[in-house]
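Every protein chain of the complex appears in place save one, which is left out.
Naming follows writing order (A, B and C), and every chain is counted from residue 1.
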Amino acid sequence: MNVLIWNEHRHEQQDQEVGKIYPKGIHGAIKEFLQTDDIHVETATLDEPDHGITDERLNKTDVMLWWGHLAHHEVADEIVEKVHQRVLEGMGLIVLHSGHFSKIFQKLMGTGCDLKWREADEKERMWVVNPSHPIVEGIGEYIEIEKEEMYGEHFDIPAPDELVLVSWFEGGEVFRSGCTFRRGHGKIFYFRPGHEAYPTYYHQDVQKVIQNAVRWAKPTSRTFSSYGNAKPLEDIKAKS
Amino acid sequence: MNVLIWNEHRHEQQDQEVGKIYPKGIHGAIKEFLQTDDIHVETATLDEPDHGITDERLNKTDVMLWWGHLAHHEVADEIVEKVHQRVLEGMGLIVLHSGHFSKIFQKLMGTGCDLKWREADEKERMWVVNPSHPIVEGIGEYIEIEKEEMYGEHFDIPAPDELVLVSWFEGGEVFRSGCTFRRGHGKIFYFRPGHEAYPTYYHQDVQKVIQNAVRWAKPTSRTFSSYGNAKPLEDIKAKS
Amino acid sequence: MNVLIWNEHRHEQQDQEVGKIYPKGIHGAIKEFLQTDDIHVETATLDEPDHGITDERLNKTDVMLWWGHLAHHEVADEIVEKVHQRVLEGMGLIVLHSGHFSKIFQKLMGTGCDLKWREADEKERMWVVNPSHPIVEGIGEYIEIEKEEMYGEHFDIPAPDELVLVSWFEGGEVFRSGCTFRRGHGKIFYFRPGHEAYPTYYHQDVQKVIQNAVRWAKPTSRTFSSYGNAKPLEDIKAKS
Partner (left out) sequence: MNVLIWNEHRHEQQDQEVGKIYPKGIHGAIKEFLQTDDIHVETATLDEPDHGITDERLNKTDVMLWWGHLAHHEVADEIVEKVHQRVLEGMGLIVLHSGHFSKIFQKLMGTGCDLKWREADEKERMWVVNPSHPIVEGIGEYIEIEKEEMYGEHFDIPAPDELVLVSWFEGGEVFRSGCTFRRGHGKIFYFRPGHEAYPTYYHQDVQKVIQNAVRWAKPTSRTFSSYGNAKPLEDIKAKS
């Protein structure tokens, strides 16, 4: 199984504090807990040629993770088109935190994907509302994060196919933090936590959810649908 | 349009403090804001014969509201069967607060309908997560209730057909507070607030949601489905 | 209530047979059964300036209907952007038949929206699978259309929020023919029938569904969500 972690990778280089938390980048931190004997992980970042998303690489990717924030507009439209096409063909996509505003997520959702936010070192509790979902296998009743950026409703997304986690924030807001969607043959999981200024990706339960999500989003092997002009009726009647 | 408000009506008679808040009973308080020129409202309570739910009354009811708490087990199974049947035939049902544990709600859901609770005078904020839903027409971004009983996840219900409101509680919990379900031809709305010890049903936004829900849950007029042995194939082929 | 029917209006002018069926255009035929005392209907077509979709017109439209087929690519991207924005703000959208491949529907869905089709004068039966939905109020168990173009699964859309109608076709296919979606504050209904070569829009049940759908898709009046940087935590704490 091939996983590609895409990270904007700007905060870590521009902001010393962030760089200290994620010395190998957010992608590097995620890679460390995703890699196993049966999962081959590669990483790609915005400033590489083609943002590190070459056709060859994309075509062999089973599940892609996406973290972006400052520079969504710098992601080339043609790359977004290619990633979109791959999702519709079956590639899984895990969209992390501020990736909610990425071109690829907006294109897949068809909505603005806007939300409320506040940087105030708030406690977050993500409650499991779909306890038999494989994405929360091994997770308790909730995941508590000591300090995180707040994301609040209304989150302008289509109603998720499955709502898995709902966040509570100290300051008075709630948020649909774990949402699944299917688009074409691809499975998508949006997962809220992971502001660059907090060590959230070292949190064991956050890691566990991402590990589970990657396995859940793996493409199924099946015959693709045929579209367009179907067999003439005569053939079908003859066959009957 | 005929609305029937069913209330257990025990707390108000047994507990002086509750009686002061709802001198005409919870059903009486709800009746006052539901009654309009085009909505005829009646009420029924547990200790009336047949719990006030006679066949004649039930058959003409378009939407029923249900509030119960202490005495769910005292509601006769045969009455529950009749209400269940009427919902499947198209009667709307609004289940309020601790009605989550009523026999009728459990029977319609197929699950235990359990949840967490705490009586600690907590602030509640119900956030709108489905802003175009008619049930929240005229409501702002959230409804704030100064003090209420806490209800927390996991709420053991099937995934609602539509999730409309999600509550935040001071103490750290969240709750799916406004949920729609369709069962048979009937529309069901579960609405969380309304602990007997708080004047919640005098809250203008809570009233507005219940008013909207009653109109939303009104039966549609349509031909009923036929079930069982369908016309023989020959007839159909001949007809084609 | 203001309704705008948008029609490509090419088939009716280019193909004599189609012109005979819809002498006033498909938009003209739909206008006739939609107009009532409380519904003001206007029409717009591709070849008008701005495709007949001026800002002024769009801003006052409550529900828009969309029929297109041959010339989806001729619809200007900036017009599509504006319609998309209006849907997210709350305008209802009814997408008809081959409008499944329109830019606006694809943009709202985030998928390819492809399907199978066959022109073979097949009988279609649209079965009601959500009998209490207001869109099928007054409709029997199914709608039968003597001859229509076949549309078959897989229909490459996100799982609809509500599945209302499923079609059966003589030649062996099924299709999710009546689907609701919510995007932003807007309600969307996709409704399959209406190939230009058949007099489908004169079918009483097809008309009834479209009439119902327009009322269902009407925007609700509510406060809009605020997005972006939320109030600082201090204010909120002080307020508590």
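Keep in mind that, in the parts below, a contact is a pair of C-beta atoms (placed from the backbone, for glycine too) under 8 Å apart; a residue touches a chain by one contact, two chains touch by 3 or more.
The shown structure was predicted, so the numbers you read here are calculated from the model rather than taken from an experiment.
J.: Out of C:Met1, C:Ile39, C:Ala71 or C:Ala159, which residue would touch the omitted chain in the full complex?
T.: Reading the full complex, the residue touching the unseen chain is C:Ala159.
J.: Taking the entire complex into account, which one of A:Gln14, A:Asn59, A:Gln204 or A:Ser226 touches the absent chain?
T.: A:Ser226
J.: Touching the missing chain, which residues of subunit C?
T.: Touch set of subunit C with respect to the missing chain: 125, 127-131, 141, 152-155, 159, 162-163, 166-169, 172-174, 176.
J.: For the chain that got dropped from the picture, name the residues of subunit A it touches.
T.: On the subunit A side, contact with the omitted chain comes from 90, 123, 128, 130-134, 136-141, 161-162, 170, 182, 184-187, 219-226, 240.
J.: Identify the residues of subunit B touching the omitted chain, counting contacts across the whole complex.
T.: Against the missing chain, subunit B presents residues 88, 107-112, 114-118, 120, 122, 150, 152-154, 156, 158-159, 161, 170-173, 181-184, 225-233, 236-237, 240.
Just so it is clear, only the chains that are shown with their structure count from here on.
J.: Averaging each chain's C-alpha atoms to get its centre, pick out the one most distant from subunit B.
T.: Greatest centre separation from subunit B goes to chain A.
J.: Could you label the subunit A-subunit B interface same or different, taking same to mean over half of its residue numbers are used by both chains?
T.: Mostly the same residues.
J.: Which pairing of chains gives the most C-beta pairs in contact?
T.: Answer by contact count: the chains A-C.
J.: Averaged over CA atoms, how far is the centre of subunit A from the centre of subunit B? Could you give it in whole Å?
T.: The mean C-alpha positions of subunit A and subunit B differ by 36 Å.
J.: Counting only residues that touch at least 2 other chains, which ones in subunit B make the list?
T.: Residues 128, 130-131, 141, 162 of subunit B each touch two or more of the other chains.
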